[in-house]
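All protein chains but one are shown at their positions in the complex.
And then subunit A:
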Amino acid sequence: MAVKMIRDVIRDTIDEEMARDDSVIMLGEDIVGGNGSAGGPEAIGGIWGTSGGLWAKYGPDRVIDTPISESAIIGAAAGAALTGKRAIAEIMFADFIGVCMDQIWNQVAKFRYMFGGKSKCPITIRMPYGGGYNAAPQHSQSIHQFVTAMPGLKVVMPSTPADTKGLLAAAIRDDDPVIFLEHKFLYAVKGEVPDGDFILPFGHARQVTQGDDITILATGMMVGMAEKAARTLAQDGIGCDLLDLRTTSPLDEEAILDSVERTGRLLTVDEAPPRCSFATDLSALVAQKAFASLRAPIEMVTPPHSPVPFARELEAAYLPSPEKIMAKAVQIMSYRRG
């Protein structure tokens, strides 16, 4: 076990996968940085520090620095993956999905299906996402709800350094396209990471805290907030069964339904706005499949139906927080059938 920051876990995992499989390539803008400048290549090593040293080690044919051309980045990764490579594409901010949505949605996600099962497109699209940096409406969003809605994609949202390693290695080795969402605020989080080959299969939630009163579902950045809330609530006698879902597609329905059948109460915590979202999807799942177990209305803690604001006060008011989660949990526990 080594203690590492998530940004280093990502870099090291890509390094390990590139070392074990010559077909793995990586593309993105500024993943090398400095090309064509006085500073020279590797002046940046990825603006998130997730690819430093890889260009020097694997060369420009495998660590491919691209122009700012998101459609061409995804298309190039897809074309390479269709023809025998295993591609990792970095979109610098998840918000930029808007300019490459066609390549993700109409191309990558559909090849296997459209081509009658006669192709594979092993591509991992890494996208830093999320708020907390006062980066304002176009650099702060959570976009998992869009990609989770797309058949043909797998969607990963890790919350810990160890999970980041196991899930990223699994994503790169997966023969299906994977959207790998890295929360920008988690890059500097440190934790223990298993040494050597470590793979976490998709679709298996992680039990973070155990409790019999209320099921809390969270992903990515929301897991830490929910965990903080759950530990405080436990001191007040409210037992939270907190599940880190890890992947939104595939979804660990069994773990969710098992928990709600035990607790009878559901609170989902989601960083995306509340309409047509992952939180509403989970709410619908539980309402349909665990209705008889419910002892209180299903609740959600999400931002409002608004873009992510800039000012510190506004963003803090926008984002979920441990306090908001605790308040909602107390409200659910105080519900009495009228």
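One rule holds for everything that comes next: a residue touches a chain if its C-beta (ideal position, glycine included) is under 8 Å from a C-beta of that chain, and two chains touch if they have at least 3 such contacts; residues count from 1.
By our rule, contacts and distances are computed from a predicted model.
Colleague: Refer to UniProt and select, among "Peptide/nickel transport system ATP-binding protein", "Cytochrome bo(3) ubiquinol oxidase subunit 3", "Sugar ABC transporter permease" or "Pyruvate dehydrogenase E1 component alpha subunit", the name of the complex member that is left out.
Modeller: This omitted chain is identified in its UniProt record as "Pyruvate dehydrogenase E1 component alpha subunit".
Colleague: Any idea which of A:S51, A:T66, A:T164 or A:T280 touches the chain not displayed?
Modeller: Of all options in A:S51, A:T66, A:T164 or A:T280, contact with the hidden chain holds for A:T66.
Colleague: Using the document's definition of touch, tell me which of A:G84, A:G196 or A:G237 contacts the absent chain.
Modeller: Selected residue, touching the omitted chain: A:G84.
Colleague: In the full complex, which bits of subunit A touch the chain not displayed? Write them out.
Modeller: Where subunit A meets the chain not shown: residues 25, 61, 64, 66-67, 69, 71-85, 87, 102-103, 106-107, 110-120, 151-152, 154, 174-176, 250.
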